[in-house]
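The structure that follows is given in the form of structure tokens.
Removed: one protein chain of the complex. Kept in place: all other protein chains.
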Amino acid sequence: MSGYIIRRVLNYVVLLFIACSFAYLLASSFLNPYSVYFGRQPPVDPDVIENIMRGCNLSHEVSLWERYTTWLTKIFTEWDWGCSPLRVSVNEQIGVRMWVSLRLVLIGTLGGVIVGVLVGAWTATRQYRVSDRVYTGLSLLVICTPSFVLGIVLQILAIKANDAMGVRFFEFVGEKGVVGDYPLAELVDRLQHLLLPTIVLVLLTAASLSRIQRNLMLDSLGADYVRTARAKGLPKSQAVMKHALRTALIPTGTYVAFTVATMFTGATYTERVFSFPGMGQYAVQTILAMDVNGIAATTAFAGVCVVCGAILSDIVVAILDPRVRLG
Amino acid sequence: MSLLSVRDLNVTFPSEAGDVLAVRGISFDLERGRTMALVGESGSGKSVTSLAIMGLHPDLVTISGSITLDGEELLGKSDAEMSKIRGNRIAMVFQDPLSALTPVYPVGNQIVETILIHNPGTTKRDAWNRAVELLTIVGIPDAAERARAFPFEFSGGMRQRVMIAMAMANQPDIIIADEPTTALDVTIQAQVLEVLQRAQAETGAAMILITHDLGVVAGYADEVTVMYAGRPVEQGTIGDVFYHPAMPYTIGLLGTVPRLDHKSGDPLPMLEGNPPDVVHLPPGCPFVPRCPMAAPQCEQVEPELTAVGEGHTAACVRLSDVVGRAHTEIFRPPPLERTSLAAVPRADRDTVLELAGLHKHFPLLKGALYRRQVGVVKAVDGIDLDVKVGETLGLVGESGSGKSTTLLEILELLKPQRGRIMVLGRDTAALTKAERRAMRKDVQVVFQDPMAAVDPRMPVFDIIAEPLQEFGWKKAEVEARVFELLGLVGLRPEHADRFPQHFSGGQRQRIGIARALALSPSVLVLDEPVSALDVSIQAGVINLLEALQHKLHLSYVIVAHDLAVIRHISDRVAVMYLGSIVEIGDVNTVYDTPVHPYTQALISAIPIPDPDVERARQRIVLEGDLPSPSDPPTGCKFSSRCPKLALLAPAQQVQCQAEAPALEQIGEGDHQAACHFAEVLKVF
Partner (left out) sequence: MDIMELDLLPIEDADQAPKRIGRARLTLRRFLRNKLAVFGLCGIVLLILIAIFGPMLTGWSFDDRDKLSPLKPPNSSHWLGTTQVGRDMLALTLRGMSRSLIIGFAAATLSTLLSSVVGTASAYFGGWVERVLLWITDLMLVIPTMLIIGVLMRGGVSGDLAWVLLALLLGLFGWMTTGRVVRSLTLSLKNREYVLAAKYMGLPAWRIILRHILPNISSLMIVDLTLGVGYAVLGETGLSFLGLGVQAPDVSLGTLISEGAVLVPTYNWVFLAPSVVLVFLVFCINSVGDGVRDALDPSSQSGGVVGGKPRRGKGREDVPAKGTGLPGGIGQAGGATTMSEDNTPQGGAQ
């Protein structure tokens, strides 16, 4: 058992290492960090730029291989992931943004999971009724709406609502704003800023999860063991709740575990639309800012999330499914 | 008043093609403590009837008629009202115990649930104790402990015992058993049937036994209802139906089954054709297309059940012409042109296939999340056998005995892990790649499942032509050969353009046989060739295989779990247990005078479709399941289940458990067995 786990973790470490190296080498050869300083007024002295680049281990006068080894050495010896062409530390950025994302994503995903599972299970038992069709149609519509469109639509509605109420209740820029001087003001401010992006995430997660849950439920509703449960005298509703839903939750559990972990960097568009300084937005910024080190670090972070998600979903399935736990 | 009374029950449900008239007017009465068998082929409406009694059909299904339990009408009751009856007064045992138990709850909890629904006053502790007691009654060892185990931790037979325990839980008046042993091995089937009888005795329940196995019916039922195309065609006591069948279908069904207890050597009488499509039923008797007795008046009106004798009814217009005739008079066996080889003694024939010390060991993997090797499965553990030209060797044994692995090893034509495979005198280990490919022409295969054996996306012509094209036949030759093969297996030229889905199981099996014969092989390997077919279809395929053998001088190696089929078709038989051959020899010698306790138990476990014979038999029921092939007992592998072991002296027992017996000659003829204390036992 332990041998297996060690092998698997080792495999993940190798995968992560290759993924990061790949991202680093790719970004280094395709992106030109110098261009950040082009066209500045007043123009920046090329020697100054070169100095900055050398300081950031981004200089094109140093060979790619040398930059790569320097980059690796710094990570392994000092846990220093480097800095952007504008000399902002990658460690600092990720250190802060991680928690911003966590706040947003955790609430959004968990809320979406609860809503999604309930709606999915409920609509499955009401298959072909009007309510089932309405919810199925709505979830399909949400799934087909890109999150950035959904976010902007919510913004438009929020502005209308704010105008109508005459109070700036809905906040849609950033994660914090002007804080009032009443008790808990800071908390209220944060919550106001969280509200809209969280709604977007809840809607998206709930929409896709409810479809998955509905299909799983429909599958298990037709299962032999549900028929057995009814044959021993359980009324239909109880047979469904105790036998069909419990079994249908197993795949959902793995899906959710995986989603939660990967959502860390998964809210790119929502963060972008609401100018929320999280990991997803950072990923886009690194590319736009020719931030080679940032890109590599984001890759590593995202990779770790995927690996955690995979491990987490294994754990969840083991908890939910005795066949896996004891088999 | 009867306990259960069904009157003119009709069940219809919608489908893409039109309304499916699944059950059309069945009536019967069931008395306390009695067992009624519902017999019929796939699609005859047996299960639909039972689900209608349980009230488990979905709302889309239209049910009419009347079902009364102690005079109380069940049809039209709400789900809540039926829930009080289901599991309490009527309980059901389903066919597939693997999928019928909820995978995520321990079996004890599932039984407790059954008890608590109908006895809300019972404490959980009492219910649990009762569950353990029930599990003990059905023969689960260490029931108190095993009640906490999950369904996947039980074998198929053990799961079916759990299902039976669940059905017994509330002392029901009726137990409906829907093909309760179909998915199980014969030895396990014997155990489960015994448990089912015990359950019936314990609860005093009446039983509806749904099965296609006439042997099971012969052994356990009091009354029989034979169904055909959704309609009862014959009803009566077990004696009436088995010894004085009046409806040609019943006569055919009984007559076409090969017998375990004697070998005729002649082709089987055949009940040709297939059951009709219950969506588009023509007027008249639905059996007309298959009935050798059909007359013009049969096509006019569908006959009602009419009395043949006291409590014995049959639905046939020509009853007076049918009653009293022997089945061979009605269903004539086809003539068989015997091969000239028959005259050549075995020793003088060429050997086409020889296995010497063949081994095949697999790593045993475990774990759903991460797989790890926990042992070695000795699937085939040193077997020797040879097959002569024109001869059929049958391989029998429980699942897990290594029969199918042996076949696959032959088909691979590779160098085995240990031992030697010789095909037509050539060692497969020494073949080059090109030679191996050329040798594939000589060894071909026919598989079990006719649904899966042919590619559903290809028309029949392409399926049969594929091996020919692969070996570079010219287009014109391919065409001629395909039509020749179609004729050989009894299909018509116009079938060439159709897709497999348009054929019945038996016809698909013929397509598979035609494909196997395309390259004129010398050895045909058959893996359960008829087990997926309805009994009435089996006879045709068996006769075809026999005729082909005589015509083409083929050698067969055939695996089947149905020992009666093996007896009918084979010249020699090898009995396998945990990867080894325990008894081998001439098929009649082995069946009539088995000396190995395993062979004796295996043959004794097969029910014979003859009530008097079946009920008079001494049955040897083996204890427990087949041990894991990764951890066989020491000494004789069969010692852990051997019924004879207990009867031996202590010193002899030690010998069995310490020393593995080798195959030894028994008597004069072609008969060998691997038992330290081999002794003939009559099992019929």
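Residue numbering begins at 1 within each chain, and the chains themselves are lettered A and B in the order written.
What we mean here is this: a contact is a pair of C-beta atoms (placed from the backbone, for glycine too) under 8 Å apart; a residue touches a chain by one contact, two chains touch by 3 or more.
Given the structure is predicted, the values throughout are model-derived calculations rather than measurements.
In the complete assembly, the contact with the undisplayed chain comes from B:P58, out of B:P58, B:P296, B:P335 or B:P650. Annotation: of B:E194, B:D261, B:D277 or B:E679, B:D277 touches the absent chain (contact as defined above).
Checked against the full complex, the one of B:F28, B:W128 or B:F503 touching the unshown chain is B:F503. Not every partner is drawn; the one left out touches chain A at residues 8, 11, 15-16, 18-19, 22-23, 26-27, 29-32, 127-128, 137, 140-149, 152-153, 155-156, 159-160, 201, 204-205, 207-208, 211-212, 215-216, 218-219, 221-224, 250-251, 254-259, 262-270, 272-273, 280, 283-284, 287-288, 290, 295, 298-299, 302-303, 305-307, 309-310, 313-314, 317, 321. Take chain B: the residues that touch the chain left off the picture are 13-18, 20, 22, 40-48, 51, 57-58, 60-61, 95, 99, 273-280, 289, 367-371, 411, 437, 440-441, 443-445, 447-449, 451-458, 466-467, 470-471, 495, 498-499, 501-504, 507, 512, 515-516, 519.
Definition applied: only the chains that are shown with their structure count from here on.
Here the CA centre of chain A is 53 Å from the CA centre of chain B. If you check the complex, the residues on chain A that touch chain B are 1, 4-5, 8, 223-225, 227-236, 242-243, 246-247, 250, 314, 317-318, 320-324, 326-327. Touching chain A in their complex are the following residues of chain B: 54, 56, 79-80, 83-88, 91-92, 94, 96, 99-105, 113-114, 117-118, 150, 152-153, 163, 166, 169, 366-370, 372.
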